[in-house]
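Once you've had a glance at the structure underneath, I'll fire off some questions.
Every protein chain but one is kept in place in this view of the complex.
And then subunit A:
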Amino acid sequence: MLPKAEAKALSAARISIFRQWSQELLDKPDADGSLKVLARAYTLAPTDAEVVAGIAYHTQQALAALEKTSASAMADHYAAVAKQFPKVDAVAEAGKAHAARALDKLADDKKFKEALAAVGTYRPLLAKSGHEAEVAEMVYDRWARSLTADEKWADALAKYKEGIKAYPTGKLLRNNAVAVVDEWAEAATKKRDWDAAIAVYKTGLDVLGNEEHLQGNKAYCERMKEKK
(Lines give C-alpha, C1' and ligand atoms only; values in the text may rest on other atoms or scores of the structure.)
Protein backbone atom coordinates (compact mmCIF):
# COMPACT_ATOMS: atom_id res chain seq x y z
CA MET A 1 0.00 0.00 0.00
CA LEU A 2 1.50 3.29 -1.08
CA PRO A 3 1.31 6.46 1.05
CA LYS A 4 -1.52 8.74 -0.09
CA ALA A 5 0.72 11.35 -1.71
CA GLU A 6 2.67 8.72 -3.63
CA ALA A 7 -0.51 7.00 -4.77
CA LYS A 8 -1.85 10.33 -6.02
CA ALA A 9 1.34 11.08 -7.92
CA LEU A 10 1.35 7.60 -9.42
CA SER A 11 -2.26 7.92 -10.51
CA ALA A 12 -1.57 11.31 -12.10
CA ALA A 13 1.45 9.94 -13.92
CA ARG A 14 -0.54 6.98 -15.17
CA ILE A 15 -3.31 9.21 -16.53
CA SER A 16 -0.67 11.41 -18.13
CA ILE A 17 0.64 8.42 -20.03
CA PHE A 18 -2.83 7.47 -21.21
CA ARG A 19 -3.24 11.01 -22.50
CA GLN A 20 0.14 10.94 -24.25
CA TRP A 21 -0.84 7.63 -25.81
CA SER A 22 -4.20 9.01 -26.90
CA GLN A 23 -2.47 12.05 -28.39
CA GLU A 24 -0.05 9.83 -30.27
CA LEU A 25 -2.96 7.92 -31.81
CA LEU A 26 -4.90 11.08 -32.66
CA ASP A 27 -1.83 12.41 -34.45
CA LYS A 28 -1.59 9.29 -36.64
CA PRO A 29 -4.68 9.74 -37.04
CA ASP A 30 -6.34 6.80 -35.30
CA ALA A 31 -9.40 8.16 -33.54
CA ASP A 32 -10.79 4.71 -32.76
CA GLY A 33 -7.49 3.69 -31.17
CA SER A 34 -7.42 6.85 -29.10
CA LEU A 35 -10.98 6.18 -27.97
CA LYS A 36 -10.01 2.69 -26.78
CA VAL A 37 -7.06 4.09 -24.81
CA LEU A 38 -9.28 6.66 -23.14
CA ALA A 39 -11.83 3.98 -22.37
CA ARG A 40 -9.11 2.13 -20.42
CA ALA A 41 -8.17 5.31 -18.57
CA TYR A 42 -11.83 6.03 -17.80
CA THR A 43 -12.31 2.54 -16.39
CA LEU A 44 -9.40 3.16 -14.02
CA ALA A 45 -10.33 6.71 -13.00
CA PRO A 46 -13.84 7.69 -14.13
CA THR A 47 -13.95 10.89 -12.10
CA ASP A 48 -10.41 12.07 -12.77
CA ALA A 49 -10.44 15.58 -14.24
CA GLU A 50 -7.51 14.78 -16.51
CA VAL A 51 -9.32 11.78 -17.95
CA VAL A 52 -12.42 13.88 -18.61
CA ALA A 53 -10.26 16.61 -20.15
CA GLY A 54 -8.65 13.96 -22.32
CA ILE A 55 -12.04 12.71 -23.50
CA ALA A 56 -13.15 16.27 -24.33
CA TYR A 57 -9.93 16.97 -26.18
CA HIS A 58 -10.21 13.69 -28.04
CA THR A 59 -13.77 14.52 -29.09
CA GLN A 60 -12.78 17.95 -30.34
CA GLN A 61 -9.73 16.72 -32.27
CA ALA A 62 -11.30 13.54 -33.63
CA LEU A 63 -14.43 15.34 -34.92
CA ALA A 64 -12.30 17.95 -36.66
CA ALA A 65 -10.17 15.29 -38.30
CA LEU A 66 -13.00 12.97 -39.28
CA GLU A 67 -15.11 15.78 -40.73
CA LYS A 68 -12.45 16.10 -43.42
CA THR A 69 -13.23 12.51 -44.38
CA SER A 70 -17.02 12.69 -44.27
CA ALA A 71 -19.89 13.98 -42.20
CA SER A 72 -21.01 10.43 -41.56
CA ALA A 73 -17.55 9.40 -40.28
CA MET A 74 -17.69 12.37 -37.92
CA ALA A 75 -21.23 11.49 -36.79
CA ASP A 76 -20.42 7.82 -36.35
CA HIS A 77 -17.38 8.56 -34.21
CA TYR A 78 -19.31 11.01 -32.10
CA ALA A 79 -21.93 8.36 -31.52
CA ALA A 80 -19.23 5.92 -30.48
CA VAL A 81 -17.71 8.43 -28.05
CA ALA A 82 -21.11 9.27 -26.60
CA LYS A 83 -21.92 5.59 -26.19
CA GLN A 84 -18.56 4.92 -24.54
CA PHE A 85 -18.86 7.78 -22.07
CA PRO A 86 -22.62 8.30 -21.47
CA LYS A 87 -21.99 10.05 -18.16
CA VAL A 88 -19.35 12.47 -19.39
CA ASP A 89 -21.09 15.79 -20.11
CA ALA A 90 -17.91 17.06 -21.73
CA VAL A 91 -18.63 14.86 -24.76
CA ALA A 92 -21.90 16.65 -25.55
CA GLU A 93 -20.27 19.99 -24.85
CA ALA A 94 -17.40 19.16 -27.20
CA GLY A 95 -19.90 18.04 -29.89
CA LYS A 96 -21.86 21.27 -29.59
CA ALA A 97 -18.65 23.33 -29.56
CA HIS A 98 -17.51 21.63 -32.75
CA ALA A 99 -20.83 22.39 -34.48
CA ALA A 100 -20.84 25.96 -33.18
CA ARG A 101 -17.30 26.59 -34.43
CA ALA A 102 -18.22 25.33 -37.90
CA LEU A 103 -21.44 27.37 -38.08
CA ASP A 104 -19.72 30.45 -36.72
CA LYS A 105 -17.11 30.18 -39.43
CA LEU A 106 -19.85 30.09 -42.11
CA ALA A 107 -21.50 33.10 -40.49
CA ASP A 108 -18.15 34.93 -40.48
CA ASP A 109 -18.17 34.38 -44.25
CA LYS A 110 -21.78 35.63 -44.42
CA LYS A 111 -22.83 32.17 -45.63
CA PHE A 112 -25.93 32.28 -43.46
CA LYS A 113 -28.10 30.11 -45.66
CA GLU A 114 -25.42 27.42 -45.81
CA ALA A 115 -24.98 27.73 -42.08
CA LEU A 116 -28.65 27.07 -41.42
CA ALA A 117 -28.56 24.12 -43.79
CA ALA A 118 -25.46 22.81 -41.94
CA VAL A 119 -27.36 22.63 -38.66
CA GLY A 120 -28.85 19.46 -40.06
CA THR A 121 -25.39 18.11 -40.82
CA TYR A 122 -24.28 18.68 -37.25
CA ARG A 123 -27.53 17.48 -35.68
CA PRO A 124 -25.95 14.12 -34.62
CA LEU A 125 -23.47 16.12 -32.52
CA LEU A 126 -26.25 18.16 -30.91
CA ALA A 127 -27.80 15.39 -28.91
CA LYS A 128 -28.37 17.22 -25.66
CA SER A 129 -31.64 19.07 -25.22
CA GLY A 130 -31.38 22.68 -26.35
CA HIS A 131 -28.03 22.33 -28.10
CA GLU A 132 -29.46 22.40 -31.64
CA ALA A 133 -31.60 25.45 -30.81
CA GLU A 134 -28.59 27.16 -29.24
CA VAL A 135 -26.41 26.88 -32.36
CA ALA A 136 -29.26 27.51 -34.82
CA GLU A 137 -30.36 30.65 -32.92
CA MET A 138 -26.78 31.84 -33.11
CA VAL A 139 -26.95 31.56 -36.91
CA TYR A 140 -30.33 33.37 -37.15
CA ASP A 141 -29.09 36.07 -34.81
CA ARG A 142 -25.92 36.68 -36.77
CA TRP A 143 -27.89 36.73 -40.03
CA ALA A 144 -30.38 39.27 -38.65
CA ARG A 145 -27.63 41.43 -37.17
CA SER A 146 -25.94 41.43 -40.55
CA LEU A 147 -29.13 42.83 -42.03
CA THR A 148 -29.45 45.50 -39.36
CA ALA A 149 -25.92 46.63 -40.13
CA ASP A 150 -27.24 47.46 -43.58
CA GLU A 151 -30.33 49.08 -41.97
CA LYS A 152 -32.54 46.42 -43.56
CA TRP A 153 -34.71 46.57 -40.48
CA ALA A 154 -37.77 44.83 -41.86
CA ASP A 155 -35.70 42.01 -43.33
CA ALA A 156 -33.90 41.61 -40.03
CA LEU A 157 -37.17 41.37 -38.12
CA ALA A 158 -38.44 38.84 -40.67
CA LYS A 159 -35.32 36.72 -40.09
CA TYR A 160 -35.84 36.86 -36.35
CA LYS A 161 -39.45 35.86 -36.89
CA GLU A 162 -38.32 32.89 -39.01
CA GLY A 163 -35.91 31.82 -36.31
CA ILE A 164 -38.43 32.21 -33.52
CA LYS A 165 -40.87 30.11 -35.49
CA ALA A 166 -38.27 27.37 -36.01
CA TYR A 167 -37.03 27.45 -32.39
CA PRO A 168 -39.87 29.00 -30.38
CA THR A 169 -38.58 28.17 -26.91
CA GLY A 170 -35.36 30.16 -27.13
CA LYS A 171 -35.17 33.65 -25.66
CA LEU A 172 -32.17 34.98 -27.59
CA LEU A 173 -33.94 35.69 -30.87
CA ARG A 174 -37.02 37.30 -29.28
CA ASN A 175 -34.89 39.50 -27.02
CA ASN A 176 -32.62 40.61 -29.84
CA ALA A 177 -35.59 41.20 -32.19
CA VAL A 178 -37.08 43.59 -29.65
CA ALA A 179 -33.73 45.35 -29.40
CA VAL A 180 -33.66 45.69 -33.17
CA VAL A 181 -37.11 47.37 -33.16
CA ASP A 182 -35.80 49.91 -30.60
CA GLU A 183 -32.74 50.47 -32.73
CA TRP A 184 -34.91 50.94 -35.83
CA ALA A 185 -37.12 53.44 -34.03
CA GLU A 186 -34.22 55.37 -32.56
CA ALA A 187 -33.65 57.61 -35.60
CA ALA A 188 -37.32 58.72 -35.55
CA THR A 189 -37.47 59.33 -31.79
CA LYS A 190 -34.29 61.44 -31.93
CA LYS A 191 -35.98 63.63 -34.57
CA ARG A 192 -39.17 63.57 -32.39
CA ASP A 193 -40.96 62.17 -35.45
CA TRP A 194 -43.45 60.33 -33.30
CA ASP A 195 -45.61 59.12 -36.19
CA ALA A 196 -42.65 57.39 -37.77
CA ALA A 197 -41.61 55.92 -34.43
CA ILE A 198 -45.13 54.65 -33.70
CA ALA A 199 -45.19 53.03 -37.16
CA VAL A 200 -41.94 51.16 -36.39
CA TYR A 201 -43.31 49.85 -33.10
CA LYS A 202 -46.56 48.79 -34.82
CA THR A 203 -44.50 46.82 -37.35
CA GLY A 204 -42.55 45.25 -34.52
CA LEU A 205 -45.74 44.28 -32.72
CA ASP A 206 -47.14 42.85 -35.95
CA VAL A 207 -44.08 40.68 -36.39
CA LEU A 208 -43.33 39.71 -32.78
CA GLY A 209 -46.82 39.71 -31.32
CA ASN A 210 -47.90 41.36 -28.12
CA GLU A 211 -44.47 42.22 -26.70
CA GLU A 212 -44.84 44.24 -23.48
CA HIS A 213 -41.64 46.20 -24.07
CA LEU A 214 -42.75 47.26 -27.57
CA GLN A 215 -46.25 48.11 -26.32
CA GLY A 216 -44.75 50.35 -23.67
CA ASN A 217 -42.50 52.16 -26.10
CA LYS A 218 -45.33 52.59 -28.61
CA ALA A 219 -47.52 54.10 -25.82
CA TYR A 220 -44.68 56.44 -24.85
CA CYS A 221 -44.38 57.66 -28.45
CA GLU A 222 -48.16 58.19 -28.61
CA ARG A 223 -48.08 60.29 -25.40
CA MET A 224 -45.24 62.38 -26.77
CA LYS A 225 -47.19 62.90 -29.97
CA GLU A 226 -50.23 64.18 -27.97
CA LYS A 227 -48.02 66.62 -26.02
CA LYS A 228 -46.57 67.95 -29.19
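Please note the rule applied: contacts are C-beta pairs under 8 Å (C-beta built on N, C-alpha and C of every residue); 3 or more make two chains touch, one makes a residue touch a chain; residues count from 1.
By definition in this document, contacts and distances are computed from a predicted model.
S.K.: Looking at UniProt, which of "Amino acid/amide ABC transporter membrane protein 1, HAAT family", "Protein SirB1 N-terminal domain-containing protein", "Sulfite oxidase-like oxidoreductase" or "Spermidine/putrescine transport system permease protein PotB" names the chain we cannot see?
M.R.: "Protein SirB1 N-terminal domain-containing protein"
S.K.: If I consider the whole complex, including the chain that's not displayed, which of A:E6, A:D76 or A:D195 touches that chain?
M.R.: Hidden-chain contact among the options goes to A:E6.
S.K.: Identify the residues of subunit A touching the omitted chain, counting contacts across the whole complex.
M.R.: Those residues of subunit A that touch the unshown chain are 2, 6-7, 9-10, 13-14, 16-18, 20-21, 24, 37, 40-41.
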